[in-house]
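Of the protein chains in this complex, all but one are displayed in their positions.
Per-chain numbering from 1; labels A and B assigned in written order.
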Amino acid sequence: MIETPQKIIKTSTGRSLRTEEMVVNMGPQHPSTHGVLRLEVVLDGEIVVDVVPHMGYLHRCFEKHCEHMTNYQQVIPYVDRMDYTAAMTNELAFVVGVEKMLKIEVSERVHYIRIIMAELQRIASHLIAIGTFGIDMGAFTPFLYCFRDRERILDMFEATCGARLLYNYMWVGGLSHDLPPGFVETAKQFCVDFKKTLKDLNDLLNYNEIFIKRTANVGILPKDLAINYACSGPMLRGSGVDWDLRRDDPYTLYHKFNWEVVVGKGEVGTVGDVWNRHMVRQREMEQSVYIIEQALASLPDGDVSKTIPKRIRPTPGDNYTRIESPRGELGFYIIAEDSVTPYRIKARAPAFVNLSVINEISKGAMLADLVAIMGSIDIVLGEVDR
Amino acid sequence: MTAQEIYDVIKAQCGDAVLEAKLENVLDPSIKIQPEKIHEVAAFAKNDERLQFDYLSCLSGVDYKGKLGVVYHLYSMTFKHKIVLKVEVPTETPNVQSVESIWKTADWHEREAFDLFGINFIGHPDLRRILLPDDWEGHPLRKDYQTPEFYNGMKVPY
Partner (left out) sequence: MEFITSALENQILLTVLNAALPLLFILPYALVTIYIEMKMAAHMQNRLAYMQTGYHGTLQPFADIVKLLQKEDIIPTAADKFLFILAPYLVFVGTYASFAVLPFSSAYAGSELDLGIFYLVAASSLVVVGILMAGWASNNKWSLFGALRSAAQIVSYEIPAALAILGVVMIAGTMNLQTLTSLQSGGIHEWIIFGGTLPLGHKLALIPFIVVLFVIYLISSMAEVNRTPFDIPEAESELVQGYNTEYSGMKFAIFYLAEYANLFLVSAVAVVLFFGGWASPFGELMSGPLWGTFWFVTKGMLFVCLNIWLRWTLPRMRVDQLMYVSWKVMTPFALLCVIVIGFILVL
């Protein structure tokens, strides 16, 4: 509980008025905290004086669970449930880490399919981020445009592995299923259609005058502060830092494709504000489409089933593997001892780290701006609380 | 810079703080630091012209059975090199210097390590529980942790 001292102010006529700051709890049940986050907000009128986030409402002891599994493969469904809007990239981070420790190499087709899935997942996740951000700004319609296209991605996932949200698709050493017949054509058609949605979103939301007024120059996160807070993903790139793990710390086969890292340029507002973070997501979806198109065009043949035993024993040691999830740097610090269960798994959740900067960038903003800032950080509480 | 060169630079500057290093035949080269010197080493690693470790990627608490450890994964955005710093402290007196004043991101990571491992970060401005309720007892990620029977009258084991 935050104490708010009372203050006495003098009016122009000499009268004394008593005033105090107001503490409001935004959440755990609030429409714009995107889950069960509680922000203890100190307000001076409409101006935000202080924000104290309280989390843990969704804590499911992910790390403790991992230590009690009977093998490494069993961790994958738990990993799905961390960032439930981007389960594929979570799986990718984990299996890449374990494969690195096992020193095994998967076939090229597996790599390609993983990239296609991860990029489709990135689009799906960014669509949620952009759609719900629109709702935070009071624009309801773009949300449903986003969900229409996300639905098509989920249909493709469902056709591939039978699940729409939590896939358990990428396994250590391979994949659970090969692509279903017709997937390549469906995905190609989706890429063509999706470019139209991107244009629609630009017209309807991103370049809307009111939207720009609401988001430009709000919640500015300067470059050095972003790095100091170890922000990652669209948060970091929105602040103008040219940094993408797909390019700067390559994993799987991203270096084979032709795409560019999207950085906030500040053509509207200032670099590092809410609008630029939002636009980084928008433009990243476009780059993801390019990657998917290239991967689909040159998809190699081969076997995708895993060739390693179910109970794997990595050589004792530790390893930190990080990939670029839709929210930023998703890392798994895995310590293996001579056993079939991991000794310790620490998940470095991008949303958790990105959220820690909120107090710094929302001081002095208005209550409505706080909602905008929250939306632009794009947290998923499943990942923050783990 | 390679891990060996980074090690040499750190060893030359704060030699007495460095306990040992694993640089060959490991996935992530690491340097073990004295827990009471970690702040000094971290500040040097961040501010030194040749190192510039400006990005604290991850800070993890570990229970090594009998000892508690903290692992720092450092990256440099400028030079794109990396190093892992490790400290180990006895479980009975788990005192580690906080690096919150060097990398702000360590704030929540250290709170998490305090919450789940009970590592006491000296110099941290706001060391409270972050994921668990404030009145929770014990530190669950320790290997010898026993799940309590009840929490506020609710049965815990399912």
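Here are a few things to note about the model shown:
What we mean here is this: a contact is a pair of C-beta atoms (placed from the backbone, for glycine too) under 8 Å apart; a residue touches a chain by one contact, two chains touch by 3 or more.
Everything numeric in this text was worked out from a predicted model, so none of it was measured.
Within the whole complex, touches from the chain that is not shown fall on A. Looking at A:E20, A:E46 or A:E267, the residue that reaches the missing chain in the full complex is A:E46.
Only one of A:F211, A:Y254, A:W275 or A:Y333 touches the chain withheld from this view, namely A:F211. Among A:G35, A:G97, A:G134 or A:G233, the one in contact with the hidden chain is A:G134. From the set A:S32, A:Q73, A:S125 or A:T321, the residue in touch with the chain omitted from the display is A:S32, counting the whole complex.
What chain A contributes to its contact with the hidden chain is residues 22, 24, 30-32, 46, 134-141, 144-145, 148, 204-205, 208, 210-211, 213-214, 366-369, 371.
The rule is simple: only the chains that are shown with their structure count from here on.
A straight line joining the Cα centres of chain A and chain B is 25 Å long. Listing the residues of chain A that touch chain B in their complex gives 55-56, 59, 61, 63-64, 100-101, 225, 227-230, 241, 243, 248-249, 317-320, 322, 329, 331, 333, 335, 344, 346, 348, 352-353, 355-357, 360, 385-386.
For chain B in complex with chain A, the residues that touch the partner chain are 26-28, 30, 54-58, 60-63, 71, 73, 77, 80, 84, 103-105, 107-109, 116, 129-133, 140-141.
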